[in-house]
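I have a structure here, written as structure tokens, and I will follow up with some questions on it.
One protein chain is absent from this view; the other protein chains keep their places.
The block that comes next holds chain A.
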Amino acid sequence: MAKNTFSSEFRNIDVDQYNEDNYKDDDGEPQSPPIGVDEATIVSLMNAGNHADALKLLLANAPVASKGKNEQAKDMALNLVLKVLLSVNKSQMDQIISSLDKTQLDVLMKYIYRGFERPSEGSSAILLIWHEKVYNAGGVGCIVRVLTDRKRV
């Protein structure tokens, strides 16, 4: 009996991780999200003054995935979206928002909150105006969906 209880290695294993009830965050995500829009298209759209289309293109191809996956694509997409959002002026905002549908509004709200995490000169003020307008359009449900969705943008 002394022989088979000699090694106490088994005490170092975390048995809980092998429990089959454990929540797996990434169920069914074999395909990587589309690479996203490339910067040149967005810049050309912005220079042409067509912010609405640039925004819609970015929102349609947003790389949403659970936390920790595809961070690089997400960061690049975030920079582009912030550039577009900050260059739109107030009068155009209402127009753009009324042309978006529900899912796009949710993704836009997610980007607004991510934009708040990195405040730069004057950005937060514009983001606050965006936030208010999107809230008026999307309601409390839009914000709750940002909080509870496991797929982060």
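Descriptive notes on the structure:
Keep in mind that, in the parts below, contacts are C-beta pairs under 8 Å (C-beta built on N, C-alpha and C of every residue); 3 or more make two chains touch, one makes a residue touch a chain; residues count from 1.
Keep this in mind: contacts and distances are computed from a predicted model.
Of the names listed as "Actin-related protein 2/3 complex subunit 4", "NAD(P)H-quinone oxidoreductase chain 4, chloroplastic", "AP complex subunit sigma" or "Calcium and integrin-binding family member 2", the one that matches the UniProt record for the absent chain is "Actin-related protein 2/3 complex subunit 4". Across A:Asn47, A:Gln72, A:Ser98 or A:Ser120, the residue that sits in touch with the chain not pictured is A:Ser120.
Contact with the chain that does not appear here is found for just one residue of A:Leu45, A:Leu80 or A:Val146, A:Val146.
Mapped onto chain A, contacts with the missing chain fall at residues 23, 25, 113, 116-117, 119-120, 124-125, 128, 131, 146-149, 152.
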